[in-house]
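For this view, one protein chain was removed and the others were kept in their places.
The block that comes next holds chain A.
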Amino acid sequence: MQVMSLKPRNVDFQEMWASLKETVAGVVALQAVERGVWNTRFSDVYALCVAHPEPLADRLYDETRNFLEEHVGGLLQRVQRSAPLESSDYNDGLLSRYVSAWHEYSQGVAYLNSLYSYLNLQHVKRQKVSDAEIIYGSSATVSCPEHDSRQLEVGELGLVTWERVLVRPLATALSSRLVAALNAARDSSPDPSTADTLRSAIHSTVHVQAFRVRAPLSLYVELVLEPFLAAASAHHSRRAAHLLAEGDVSHFMKYVLDGLERELSLARRFLHSSSIEAVRACYEQACVEAHLPALHADIERLLKEASAGSIERQDDLRRMYALLKPLGANAMRPLVDAAHQQAVRDGIALLDAEHPKDEAHSHFVQAMLSLHHKYSELFSDVFGGAQPFVGALDKACSAVVNRRWSGESCARAPELVARYCDALLRRRAADAEADDKLAAAIVVFKYVDDKDVFQKHYARALARRLIHQLSASMEQEEAMINRLKAACGYEFTNKLHRMFTDVAVSADLNAKFQQHLRDNNLTTNSGFFIQVLQAGAWPLGGAMAPLAPPAQLERPARLFEAFYRASFSGRRLAWLHHLCTGELRTKYTQRMYHLSGTTPQCALLLMFENADVVSAREARETLQVSEEAWSRHVKPLLDAGLLTAKGDLRLESPENDEGELALNLSFTCKRTRIKLTCAAAPPNQGTGTNSGTSSGETAHCDDDRKMYLQAALVRIMKQRKVLRHTELIQEVVSQARGSFAPSVAMIKKCIEALIDKQYLERAPGTLDTYSYLA
């Protein structure tokens, strides 16, 4: 073995290249090369590169390039042989010859690259532009290295030569064969060796340019991907049209989805990993997007049947969603809209279903809950709980909940939900599920637009429960208020909390009063309990006209008033006699009956102490009960049979009443406890309107809303100073949404009112801008 010297020396290029070329030819053709020879040639490359007096590296590079071109030219002959270039017969051997040549050559070039390590490292590297220069560009590098005359590493040189000399002439032949082979592979899986060939051929187009920094996949895209996608798109279109023609949409979707799966696995198996998305998009474009109208046409029917419980249709919808989802929001919209409409239709049908009149509230809440439950299950099952469908369900529920029946001026939902809660909270019989039911009612409550109306109804029911002690449990009451607070915020439940506080304070007050009585040796002669409520917080209407209670009742009341005045200065008490209840014992009957009734009722009964018959007018004047309330209090006594009417008794017009009331001395009843009811006074007592509670409530609410809106408008304008009309409306609506959905007309009226009151003005010179007047 020749001793290697690192010293530059004179070399004869011709002689050295001749022996080097021989080895190079061997390496490229993957022939065995002895280690000794390899080492010598390795040193030869070094010697040529550092030759004295002139380095011969450039010459070596040029010769090597010439050699490779010649070699690849030979390979081209070998691969092409007599195969016709235009044919797309992928079994004519061209592909397998190409692949075997590629395997041999690519491997050989890799070895060659090692043999030329010194040249690559010392000579080529110095000329090579850095990656950064390629990517960001510099004045020196305008184009890619592979297109200018700069030298490449020998391995890269080999690949470039391969592309230029062998692939280019065969491009169409390769491309058409590859596409044909892929098409065939779609229908029937090729045998392993063919599959291998195909895959290697495809990936060779990637490897050839793998070293490129810019557009490393361009050859692959040009030769394989683009022709494949074009062919695939045509194929898919044909197949989709065919599928639609031979069956209905369910059939179509099933096969289209199967096809998508197969197409993707084909892509995963043979194509470069970056192409999968392109393949999917091409498939969806051809199969789904082109047939959207056909798919959309059947949505309504599918939803209807799926919501009726058809498992098959649910599967169809699942497929529909899988097909439409990748195409974006526009393709999905008909599905979302249809889902919304289906839920609305179904909801209205549920609400309109037969139900007993006095169960309207529980029917309403339960129908809404079952609707919500059913569709949230269906949508989460079929559409994976995707956000657009959750939104559609929410919109549908709120549309159904707030629907106005024809001829009604406002939705009944607030009242019904409030009544439902009332029924659950006051139920005496232990209802183990009451808690869960109340929690569920919140779901419906959240959809109610007119939350302020709900609050009014709820507050009145709560007041009734608290005053008459009808609540099933205080914990439950409190839990419910906390739920409402969580849903609507502190403002919403403020008054409800105050009512609660009053009840607690009253209990305390009663204890103190009893202590006070004991301390002063006073007594009330009978049981006495009182609730003192804050006038502003309770929706109770005004105090009744002063009643002249009988002595038995007056004494404790006066005692308490004195006590209260001493304890709290500056406060005035007003008795709400229609809410007070007295318990009486009858002594004139055979059995003893326990009666409970309002103060006027008790007082009336006590008047029979010295007489069995009392003139109605006289009784009313003694008790000083207002005309309007008179019949409400007396009627239950007559109905129960405790009193009997004599003569021309006219409760409705007590002024002209000439009748008499008589105590029924022979009163009997199966029960010993008798509760005398008293119809609730209309909320706006005294104004004389006898309209139904609902419309009265609405008128009341309208005023509250106007105040709320004006306050919101002033708050917003105070902060913003100048604001355009549309933005102002938006801000107000978003502030009010928590308690009700204001109409734009109402907001406009409020703005007008504020302009009249000189809180706002129209900004001078503009049409749609307001400014705040400090």
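Some notes on this structure:
We take it that contacts are C-beta pairs under 8 Å (C-beta built on N, C-alpha and C of every residue); 3 or more make two chains touch, one makes a residue touch a chain; residues count from 1.
We take it that contacts and distances are computed from a predicted model.
UniProt lists the omitted chain of the complex under the protein name "Anaphase-promoting complex subunit 11" (options: "Trafficking protein particle complex subunit", "MMS19 nucleotide excision repair protein", "General vesicular transport factor p115" or "Anaphase-promoting complex subunit 11").
Among A:175, A:455 or A:531, only A:531 touches the chain that is left out of the view.
Of the candidate positions A:583, A:648, A:702 or A:768, contact with the hidden chain is made by A:583. Chain A residues in contact with the hidden partner, per the touch definition given at the top, are 467, 494, 497-498, 501, 525-538, 540, 543, 552-553, 556-557, 560, 564, 568-576, 579-588, 594-595, 599, 602, 605-606, 608-609, 663.
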